[in-house]
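Our next item is chain A:
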Amino acid sequence: MSATDQIRTAVLSRIRGALGVTGREPARKAVVEIRLAYHPRGTIPARARGNQKGLIDLMTAVLNSQGAEVSRAGTAADAVRVIAEDLSAHGLPSALRMGGDPLLAALPWDGAPALQRRIGRAEPMDRAALSRAIVAAAETGTLFLVSGADNPTTLAFLPEAHFILVDARDIVGSYEDAFDRLRALYGEGKLPRTVNLISGPSRTADIEQTIVAGAHGPKRLHVVILG
Partner candidate 1 sequence: MTTEAAEKRPHVGLFVTCLVDFFRPSVGFAAIKLLEDAGATVVVPESQTCCGQPAYNSGDRADAEAIARAVIETFERFDYVVAPSGSCAGMLKLHYTSLLADDPVFAERAGALAAKSYELTSFLVEVLGRDKVDARFPSSVTYHDSCSSLRELKIHDAPRRLLKSVDGLDLTEMEETEVCCGFGGAFSVKYPDIANAIVEAKVRNIAKSGAACLLAGDLGCLLHIAGKLSRDGSGVECRHVAEVLAGMTEAPAISQARKAG
Partner candidate 2 sequence: MTEASPQDFKSNAARALADAKLQRALINVKRGFIVKRATAKAKLPEFGQLRDEARAIKDNTLAHLDLYLEAYERKVVESGGKVHFAPTAADAREIVLRLCQDAGARLVTKGKSMVSEEIGLNAHLEAAGIEVAETDLGEHIIQIRGEAPSHIIAPVIHLNKEDIAEDFVRTHRGLAPERPLGTVPDLVAEARAVLREKFIAADVGITGANLLIAETGSSVIVTNEGNGDLTATLPEVHIVVASIEKIVPTLEDACTVLRLLARSGTGQEITTYTTFATGPARAGDPDGPRAYHVVLLDNGRSEMLGGDFRAMLRCIRCGACLNHCPVYGTIGGHAYGSLYPGPMGAVLTPALYGIEQARDLPNASSFCGRCEEVCPMAIPLPSLMRKWRERDFELGDPPLIQRLVLRLWAFTAKRPRLYRALGGALAPLLASLAGDRGQLSALPFGRDWTRTRDLPAPQGKTFHTLYQRQKRSGES
């Protein structure tokens, strides 16, 4: 046994000693295997169980209260317009970093011809980025972003303005509903490198309990609900 294996065994033995078990007890193993395989849900708050309109309203209200801006885009063209107008209204260059997400690529960008799109991971000079949330949990206005070439993680943290597009049909009620979507996509017991649950712009209250946005991540979060 290697030195690290010995250490590993020693720690597990200490734990087993403390619990008074050998680790080979079938009943205990069954408890663990069953819980991991069936992953039962606990209490789901009532607020997470509503009709779609109710959930979208809740999502919007909570995100607003957490300092994010929320826009409803009836059509894809509306989404493009909202983003372009935001950049202009905040004096940001007409440039947007995004990943290779096909849904984002398929948006009618010719509606904003001056807008420069840069594809790939975020670079330090990017001032605005657009990601797509794979699912959102309305219960606390929480958007789920997954890592990968479609929506690189750095887009959500480096630029000062972050846009997150989410399809209205991808808004569910609870965190558990959202994770079930991820299980369907990635398989049981598997997750991509990073799942970011984002519920507002970056903020800190460390100094004198005063809330300031843009501590390290984006100063502004603008969520665009499509559909």
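Regarding candidate selection, all candidates are chains of the complex that A comes from, given by their letters.
Here, contacts are C-beta pairs under 8 Å (C-beta built on N, C-alpha and C of every residue); 3 or more make two chains touch, one makes a residue touch a chain; residues count from 1.
Fair warning: this is a prediction, and the values are worked out from it, not measured in the lab.
A.B. asks: Since the rest of 1 or 2 are in the complex but keep clear of chain A, which one touches it?
C.D. replies: It is 2 that touches chain A.
A.B. asks: Going by the contact rule set out above, which residues of chain A touch candidate 2 in the complex?
C.D. replies: For chain A paired with candidate 2, touching residues are 4, 7-8, 10-12, 14-21, 23, 28-29, 31-32, 35-36, 39-43, 45-47, 62, 66, 99, 120-122, 124, 140, 142, 147-149, 152-154, 156-158, 174-176, 179, 189-210, 212, 214-218.
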